[in-house]
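Missing here is one protein chain; the remaining ones are kept as they sit in the complex.
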Amino acid sequence: MASLIACPHCGPRPKEEFTVRGDAGITRPAPDAGEDAWHAYVYLRDNPRGRHKEHWHHTSGCRRWLVVERDTMTHTIHAVSDASAEGATA
Amino acid sequence: MRYSAFSVFLNALRGNKGWAPAWRSPVPKNHYDVVIIGGGGHGLATAYYLAKEFGVTNVAVLEKGYIGSGNVGRNTTIIRSNYLLLGNNPFYELSMKLWEGLEQDFNFNAMVSQRGVLNLYHSDAQRDAYTRRGNAMRLHGVDADLLDRHAVRQMLPFLDFDNARFPIQGALMQKRGGTVRHDAVAWGYARGADMRGVDIIQNCEVTGIRRENGRVTGVETSQGFIGCGKLALAAAGNSTVVADMVDLKLPIESHVLQAFVSEGLKPFIDNVVTFGAGHFYVSQSDKGGLVFGGDIDGYNSYAQRGNLATVEHVAEAGVAMIPALSRVRVLRSWGGVMDMSMDGSPIIDRTHIDNLYLNAGWCYGGFKATPASGFCYAHLIARNEPHETGRAFRLDRFARGRMIDEKGVGSQPNLH
Partner (left out) sequence: MTSYRLSRGGRIDRAKPLDFTFDGKPMQGFAGDTLASALLANGRQLVGRSFKYHRPRGILTAGAAEPNALVTIGEGGRTEANTRATLVELYSGLTAKSQNRWPSVDFDLGAINSLLSPFLGAGFYYKTFMWPAAFWEKVYEPIIRKAAGLGRATYEPDPDSYEKCWAHCDLLVIGAGPAGLAAALTAGRAGARVILADEGFEPGGSLLSETAPVSGKSASDLLAQTLAELADMPNVRIFSRTTVFGWYDGNVFGAVESVQKNTATIDPNRPVERIWRIAAKQAILASGAEERPLVFGGNDIPGVMMAGAMRSYLNRQAIAPGKSTVIFTNDASGYAAAADLEAAGLDVAAIVDSRPDAARTWSGKARILPGAVVVDAKGGRSLKGVTVLNNGRTETIAADALGMAGGWSPIIHLACHRGAKPVWSDAKAAFLAPQAQEGLTVVGAAASIGSIEACLADGAGKAASTLLALGFSKASAAFAEKADTTIVSKPLWRVHGSKGKAFVDYQNDVHLKDLGLAVSEGYGHVELAKRYTTNGMATDQGKLSNINAIGILAEARKVSPADVGTTTFRPFYTPLSFGALTGASKGKHFQPVRKSPLHDWARKNGAVFVETGLWYRSSWFPKAGETTWRESVDREVLNVRKNAGICDVSTLGKIEIFGRDAAEFLNRVYCNAFLKLPIGKARYGLMLREDGMIYDDGTTSRLGETHFFMTTTTAYAAGVMNHLEFCAQALWPDLDVQFASSTDQWAQIAVAGPKSRTILQTLVDEDISDAAFPFLSAKEVSLCGGMLTGRLFRISFSGELAYELAVPAGYGEAIADAIMDAGKPHGICPYGVEALGVMRIEKGHVTHSEINGTVIPSDLGFAKMVSTTKPDFIGKAMLSREGLMAEDRLSLVGVKPLDPATTFKTGSHILSEGAVPSLENDHGYVSSSCYSPNLGSTIGLALVKHGPKRHGEHVTVWNDLKNEYTKAVLCSPVFFDPENGKLHG
């Protein structure tokens, strides 16, 4: 894992300030989307070997949830954005 | 060749020139009844029990590296069956019983050492949780003892009982828990399987799974196509990568767990001890190194390496539990890739393809499960019916709302 995460609000900060939650590539389904969609959202994961978008919280900083695109083999961070701007999960 | 003190003696007299390879290096056949992907502990154990218990010997184990190069060769070697929930408790106890007879069964000394596992508790709430767990174990006939502070002190006087933050109140102990020489488990199963006709094929990476009419017909590998009647996945941290080949999305994330060994020391700690106020567990190997670990690093990873902050956390917890560790030096750290499931419990099941089987989701508890996992998986593959003891480990349990969640943290794998 990279030692620094470039928070879009605070600049590069040590990763110890952040908390990881998990896959940011999943979208919360509509309430009536049905069992399969909800099961997939809550339980199934792409778990890629390579680039992976995930939610990190800048817990000891600005307290914004971020979407970090990171490589799960090299741990290189390719992009960081604010989760609210991502829109994909709404 | 049967191993014994006598065979060691005889061979020594002949200059140790008479030893045969522990397993063959066969050229893969065109077709096997069963192909197992993954030559780790679980894959090799499955092959062994398929051959030995179910008479299925036309079996190949495909390993992309060398056998035992995955988690069976990079764990903290602990065995125990101190589980709470109905789905887990009998399964891990079956595993413990198999460990207890393993060496005589497969004629290889894996140094199964039942030196006792103690889980320390530091609060009333932890004591209550251990009381519940210990009684669940006793209900299944598993040994469990709830020790008070005094009893723990008798056994482990060098722990910091009056830890300035979280004094030790006592421990849940399983005397039958302990450690096993991990590499030897892979080797013993490999040798036992090979002896019964199983082909163990190293340096053979599976690159694709061929399907016809909704059934698996074989696998594309770095050594060519290998046909099979049944295909069994046992790829641990790489389960997702293999399952992707048949468009099977799994309730699994891959995470890295670090482990550590210290320099060799004269006998220092006899038991396996886990700290209840931080993430730390330790035992001492027969070679003298303290083998220890902590929590997973917390983010998805396929890289067998971890980060320094976790190393520091583990050391801090270690010194909090045993202050004298301070001057002990840590020799080496390494990382294993864990197939973390969504409820912290494993999956041994059929899949949407009727000759494809899945064994995955072992989180960081896979080593101790090796014998039972192999046994139950072999049963499932041979009979197409789950073994009674592994019946709860279904792939559809999440959809059905039948999670087996020992920690109660839900579908966030990095919390399990």
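Think of it as A and B in the order they're written, each chain with its own count starting at 1.
Methods note: contacts are C-beta pairs under 8 Å (C-beta built on N, C-alpha and C of every residue); 3 or more make two chains touch, one makes a residue touch a chain.
Worth saying up front: this structure is predicted, and the values here are computed from it rather than measured.
Counted over the whole complex, the shown chains touched by the missing one are A, B.
From the options B:L98, B:V112, B:V216 or B:L231, the residue with contact to the chain not on display is B:V112. Considering the full assembly, B:Q202 is the residue among B:N75, B:N119 or B:Q202 that touches the omitted chain. Listed for subunit A, the residues touching the missing chain in the whole complex are 1-4, 14-15, 19, 21, 24, 28-29, 31, 33, 35, 38-39, 41-42, 55, 57, 59, 63-65, 73-75, 82-87, 89-90. Subunit B meets the missing chain through residues 3-5, 7-9, 12-13, 15-17, 19-25, 65-69, 73, 86, 89-90, 101, 103-104, 107-115, 122-125, 127-136, 138-140, 144-146, 157-158, 160, 163-167, 181, 183-184, 187-188, 202, 262-268, 277-278, 284, 286-288, 303-305, 307-308, 311-312, 315-320, 323-334, 397, 399-403, 405, 407-411.
Convention: only the chains that are shown with their structure count from here on.
Remark: subunit A residues 1, 3, 15-16, 20-23, 35-36, 39-40, 42-49, 52, 54, 70, 72-75 touch subunit B in the complex.
On the side of subunit B, the complex with subunit A involves touching residues 238, 240-241, 249-254, 297-303, 307, 309, 342, 398-399, 411-414.
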